[in-house]
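The other protein chains are all here in position, but one chain of the complex has been omitted.
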Amino acid sequence: MDQIGRSVRREEDRRLTTGRGRYVSDIVEGNMVQLAFVRSSRAHARITGLDFTKAQSMPGVVGIFGPKDMGEAIKPLSFGPPPESAMEPTMPCPLADGVVRHVGEPVAVVVADNRYIAEAAADACEVEYETLPAVADVQEARKNQVLVYPERGTNVAAVVTRKTGDGEAALKRAAHIVQETFTIPRVVGHPMEPRAVVASFDPVTGRLTVEAATQGAHTVKMGLAAVLDLAPEKIRVVVPDVGGGFGVKNRIYSEDAVAAWLAIRLGRPVKWAGDRLEEFLATNQGRDQVHTASLGVDEEGRIVALADHFLQNVGAYTPEPLIVPAQTATCLPGPYRLPNFEATVEVVFTHTPACAPYRGAGQPEATFVMERLLDRAADAVGIGRDEIRRRNLVRPEDMPYENGIIGRDRQPVTFREGDFPGTLETVVEALRVGTSPDDGKLRGTGIIDFMEVSGGVLFEICRLELGRDGVVSLFTGTSSQGQGHRTSWAQIAADRLQVPMDQVRVVEADTDTVPMGLGTFASRSTITAGNAIVQAVAPFLDKCREEVAALWEASPEDVLWEDGFFRLAGVADRAMDLRTLAVSRPLDAPLVEASAQFMDANTSFGMGCHGVRVAVDPETFQISIEDYVICHDAGVRVNPLLAEGQVFGGTVQGLGTAWYEALRFDAQGQPLNTSFMDYLVPGSAEMPDFRLVKRDFPSSSNPEGLKGLGEGGTTAAGAAFASAVEDALRPFGVKITSLPVTPASIFAQVKGGVRP
Amino acid sequence: MTEISMRVNGENRTVNVEDYWLLADVLREKLGLTGTHLGCEHGVCGACSVMVDGEVVRSCLMLAVQADGTEVTTVEGLGDPDHMSPVQEGFMQEHGLQCGFCTPGLIVTATHFLKENPHPTRQEVREALSGNICRCTGYQHIVNAVLRAADEGEKKAPSPR
Amino acid sequence: MKPLPFRYMKPQTLDEALEALGSGEDAKVLAGGQSLVPLLNMHLARPALLIDVNALEGLSTIEPSDAGLRLGTLVRHQTLLTSSEVRRAVPLLAEAAALIGHEAIRARGTVGGSIAHADPAAELPMVAIAKRATIGIRSASGSRRVPAEEFFIGYLMTSLGPDEIVEDVLFPMAPSPSGSAVEEFSERHGDFALVAVAAELSLGEDGRVARAGVAVAGAGPAPAAAREVEAALIGQASPEGVRATAKAVAADIAPEDDLHASASYRKHLAEILAARALERAWQRAKAASEAR
Partner (left out) sequence: MGPVVINGQTTLNAAQEIVWKVLQDPDALKNAIPGCDELTEIEPDTYKATLKLGVAAVRGTYVARVQVADQVAPSQYRLRINGSGGTGFVDVDGTVRLTATGSDTTAVEYEFDVNVGGTIAGVGQRMLSGVAKFMMGEFVKSMEKQIPK
């Protein structure tokens, strides 16, 4: 029964489309209390007084707690070291310990009968601040006039360099050098479900159960164990339906720790369901880089060298200070032959919320910089924007192509499969189709290449268990926030077990079911869990074979597995399927189960190309997308429909950063647009219908040929959109070097320029 | 506390509410209808859309006391897992949802829209849904889903995969 | 983001509502709630008493008369879109109403609510100014009518007293033949306008513009009447001539830089949108004149 490659519809959709989902905020338990946090209105201040008097007397308030009440639990949050960690994380305490370092940092917590009362009481809590100087802009912070951590003496948290060949020195040999400063704004991930957590404590067993809207159940478990000084086995973290993650739910947060601490202290179930404002202020954000980059090419437009110096604003607290900037540095060369390269990044603290991995995690930034430079270089050489790419892409005959830069799997980035120039041509051809009306609008196209870096981050475990009813339960530590893992994982298992899909039950993200899991991030789940599932099947079937042999009083070696049936060698009518095996076993027979741990040692690289045609109103500079072609190597597509959904959704999220999104701060670190009225995200009316062209090359980096594809759309869209808009605006000579590209930002450039 | 009575998904419900509670929270917390989601609580994202007396409204912008005496339809009232409405079925078949959090609001909005405009164009669907933010799907599959529901499964929807 | 506690009342008569409003308690009127409730949820509005006027009789009427089209304060935006009465009498209103938010907003939002809230980027205040509408105001001590231009005084600020309520808005009908148009620029479908322009032109016997009403939203702390443009329009007799008057709009508005746009971009947009609105209004007026 071939299941891999089929667009199986998701079973959970029956629940989710009829309002029967179960998200954390939906959970109700007897005697439950709800939380609201008192959050800092200052970006940097010393807290000199907390007065809860007025709030405490409000009916329905159960208690109000400040940092002093939390005692030993007031210490920085932590979790296992990330794979690439040349630098310790700098994490906040669950409630600010004396000093606040960004607007929205939790200062105290109100426990009340419901959220209305909790919010009203939080509103009535009085906090006395001694305001301290603050800095929000990364370039200002780099000047070290205001320090986020005075004891460090500098706001520069770390400096990372990536280099290959002669590096920067090689630029001198180039016939043309293009140099530019690029800005990628601070953006907010904004899953539609704000973060939420429910914690309850059973004093009899001493066990803490936490249901969290998270991408990493074990991450939260280990983090809670550390901050609360609990033995990990005393904590169970379960993940119900989760309303989107995009990287920002892949952490332990202060609110998780406070809710868990309160559940133990109060002996009552505790719920915190964050709201949109809290999502703006207290959830990790993304991007915020400033690059000064130079690309040198020869007379024919062949790349000689790329040099980039950039700043990464990481905010005040940073769970993984280097992941994003290191990934940007690694990904800058893209899918091109690039002999000489040097990138240096300075990671800089500011008084803003943490800036951490968000969908793409460094790749959209790198792609924007490199692809913009290639556009410039094409203009400098006098060749087409597609032509310069044609001349520089890694070719099939170059593979395996090692570009000399060490990636997140601690190995040189190596392109092992694919036809990059072929992919480019496919998109160039597809975009040529279609005409535009003669309506006075300016039109332009953008065609850009990108790499999707997927997997290469540690391991996942898959455990298979044969139930008494014949259903095979599949346990993993990954966590779905919309990716449809239950369906894809069941497809993989059903395919290899040769059973119908409804005979596989997927249980994800329950820390009691597998000893460890890393969670869902870095486009790693399909590769890591997918291979783990396949690798668990063989030992699982071996165990089954032994059981069948016992029933048949035969030798396990004589039991064969064919087409979903166990057969006895040489005996034609002896056959048994898994279901029959399950019901035939004696009641006291041991559980049939097997596990495999797949270590994803090699990153998979999927290459892709986006082609966009836009129309721009030459008077108002209103932009519309007229055509959008995507080719995205996804390796083996387990479920093509779900894969397509990831690509389309990722691309629209990338268009958000490209077109609308930027969280602005004033010089004192006040965020200025913390509502969906002032922080715009993509809506349905402006987004295009994408045309997907499929060219897939199974990964050579893992046994099943799987690749991730959740981030590539986000990675590519900004560069593609900017290129197309700039092309359309050639008559005005507009240069796009920063995102988002808004009509207002175009006008700002045109104002001083020449009209066509 | 005020006692209010509503006809919710065809059933008469009477409940005591605080005057300052939003309709969304009363549906979710007092009536257990958690299909209605709160995504922004300032009337922009559309996740909390429900029908009140046949009109689509944001239940985060309406007080529960204002719904006294009205007929309210939430996503739960449009179908159930065994009897999905054409729009719900369309969302499932076209993969018009990923995380599913914005989905109930979209389904309510789309259901109401198709009643008014049973044969829409793609752009009309896009405009009708433009007050509902989805962060996962990129909207394309949602538009497919609504068109599929409009045509009850066949003609205008993209070719079967 | 939940409202802080307040007291709620739903009076059955206008007198009852006005009495409560005049009681000195910190009270707010709740009509459609599409502007007020977000403010309540964000704790930016913290009234002690909310007076829900939705049950009041006779405030949802649409009445054409010689004086013009009178819209009761509780007429919903969606009704402006669907009412044939409105489309016939004040087509500008129907066109503008289509640009208000999304259907879920229009289904609840009311004419009086939008006028009283006075968001400078909102459509109805702009149309009220372009049409030289008058606002009917009631309090326990009496009633008065205020020209729209005197009603809107700044960001969310109007000449409405704390004890007063908007009872109706009267839109005078344009002498025919006339034509009108609204142009709006927003980044996404359904958003508040960055800038919007509403224009209405009436032609004289000689086929020249005899009367003009032009207003701009989103380009200052309150919707602005484009008096310079209106003056320049009188006597114009060609689409080019009509378009050219848009240049004068800069003198009528005083936008400031904000997060979404610079003052100069807003001025630029106002000019472009005015030209487009005027040209369309002209064509419609011309067509109306030819149809006679």
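In order of appearance the chains are A, B and C, and numbering begins at 1 in each one.
FYI, a contact is a pair of C-beta atoms (placed from the backbone, for glycine too) under 8 Å apart; a residue touches a chain by one contact, two chains touch by 3 or more.
The structure displayed is predicted, hence computed values, not measured ones.
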item: Contact set of the excluded chain (shown chains only); value: A, C
item: Selected from C:18, C:39 or C:166 as touching the chain missing from the view; value: C:39
item: Contact residue for the chain not shown (choose from A:416, A:664 or A:695); value: A:664
item: Touch with the omitted chain, as defined above, among A:47, A:277 or A:548; value: A:277
item: Candidates C:20, C:92 or C:118 - the one touching the absent chain; value: C:118
item: Option from A:69, A:97 or A:123 whose C-beta touches the chain left out; value: A:123
item: Missing-chain contacts mapped onto subunit C; value: 28, 35-36, 39, 42-47, 117-118, 154-158, 221, 256, 258-260
item: Subunit A, residues in touch with the chain not shown (by the definition above); value: 41-43, 103, 123-124, 126-127, 129, 131, 277, 280-281, 664, 666-668, 670-675, 677-678
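Throughout what follows, only the chains that are shown with their structure count from here on.
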item: Separation of subunit B from subunit C, taking each centre as the mean of its C-alpha atoms, in whole Å; value: 30
item: Set of subunit A residues in contact with two or more other chains; value: 115-116, 275-276, 675, 677, 682-683, 685
item: Subunit B: positions in contact with at least two other chains; value: 18, 20-21, 25, 41-42, 127, 130-131
item: For the subunit A and subunit C complex, residues of the former touching the latter; value: 115-116, 119-120, 123, 275-277, 619-620, 622, 660, 664, 672-673, 675, 677-678, 680, 682-683, 685-686, 742-744, 747-748, 751
item: Interface residues, subunit C side, partner subunit B - complex; value: 1-8, 10, 30, 33-34, 37-38, 40-42, 50, 52, 54, 78, 101-105, 107-108, 188-190
item: For the subunit C and subunit A complex, residues of the former touching the latter; value: 1-5, 42-43, 185, 187-192, 194, 259-262, 264-265, 268-269, 272-273
